[in-house]
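For this view, one protein chain was removed and the others were kept in their places.
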Amino acid sequence: MIDVLYFAWVRERIGLPKERVETEAATVAELIEELKAREDRYAMAFSDLASLRVAVDQDLTDFDAPLAGAREVAFFPPMTGG
Amino acid sequence: MIDVLYFAWVRERIGLPKERVETEAATVAELIEELKAREDRYAMAFSDLASLRVAVDQDLTDFDAPLAGAREVAFFPPMTGG
Amino acid sequence: MGVRVQQEAFDAGAELNAFSSDVDGAGAVVTFNGVVRNDGGDMAGMEIEHYPGMTERALGQIRDEAMSRWSLEGALVIHRYGPLKPGDTIMMVATAARHRADAFAAAEFLMDYLKSRAPFWKKEARATGEEWVSSKQEDEDALDRWS
Partner (left out) sequence: MGVRVQQEAFDAGAELNAFSSDVDGAGAVVTFNGVVRNDGGDMAGMEIEHYPGMTERALGQIRDEAMSRWSLEGALVIHRYGPLKPGDTIMMVATAARHRADAFAAAEFLMDYLKSRAPFWKKEARATGEEWVSSKQEDEDALDRWS
């Protein structure tokens, strides 16, 4: 089980800020494939990975990052702070 | 007649902040030569021109600047503001 | 001194004075304040979303990196989230150093990194509707000068 968080327009497209996901995915990319297979709203949210960023356990990382031991994965658009 | 002003250690070496000088000097450099000829304290203050700056009528300029029409010449070390 | 993430407004002037009195030995204090602009004249407001937990962690890492890269007496980052109006102060960075070059460089570094690497997202409310602010390539490019 892993907590999956969504922020900004990713959250709006998927329609929820957070969910617990039962998964055996070894990498972020595999988790994304599982989510896309669920429903259209996931497929749409993850249709353009170039416009997405991912954090595993609150550290920015890449889509090929491993999920072994991870408790929290977050998906969001590029940041616009400051 | 021209007002000659001195600041910082130039003022201290010459011993006064300001004086009126009767001069026919055509340039700042000529004025400096006239002042140096007066007394040792002037000669000492103007001994190293590389460590001096000059302003004519409150604009920074060079030692070869003309004095025609000038009302005020100031001598001082490099600035240390900020 | 450190990192603060908060919804409440803060007094930038009071923060500057408190920061300055904390950094003994500093000859140079630089601040940056980000303010909500009223671009186009039709901006009703802005909502800033963030990622609680990761935000503090990311800002802390960016601040630590600045402290290790430059000779600083102190560094402060304050960033708000939630609803904001045009003219409101969004965030503030303050740096203190013996010499001005360090204070300026560290403040610019903090700004460049928190723009693109701290988990904040801005949504603008305009007469034409609500819209998420797009990230700018120039902000991403700005990071290159520090690598």
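Letters A, B and C mark the chains in the order given here, with residues in each chain numbered from 1 onward.
As a working rule, a residue touches a chain if its C-beta (ideal position, glycine included) is under 8 Å from a C-beta of that chain, and two chains touch if they have at least 3 such contacts.
Predicted model, so just to flag it, every value in this text is computed and none were measured.
J.: Given that one chain is not shown, what are the shown chains it touches?
T.: B, C
J.: Considering the complete complex, identify which of B:5, B:29 or B:70 is in touch with the unshown chain.
T.: Touching the chain that is not displayed is residue B:5.
J.: Could you pull out which residues of chain C are in touch with the chain that's been left out?
T.: 11-17, 20, 24-38, 87, 89, 98, 100-101, 103-104, 107-108, 111, 142
J.: For chain B, which residues lie in contact with the unshown chain of the complex?
T.: Spelled out for chain B, the touching residues are 5, 7-9, 11, 55, 58-60, 74, 76-82.
Heads up, the rule we're going with is that only the chains that are shown with their structure count from here on.
J.: On a C-alpha centroid basis, what's the spacing between chain B and chain C, in Å?
T.: 48
J.: Would you mind pulling out the distance in Å between where the CA atoms of chain A average out and where those of chain C do?
T.: Here chain A and chain C have centroids separated by 26 Å.
J.: Roughly how many whole angstrom separate the Cα centroids of chain A and chain B?
T.: Computed from C-alpha means, the inter-chain centre distance equals 72 Å.
J.: For chain B, give me the residues that contact two or more of the other chains.
T.: Not one residue in chain B touches at least two other chains.
J.: Two-or-more-chain contact residues of chain C, please, as numbers and ranges.
T.: In chain C, no residue touches two or more other chains.
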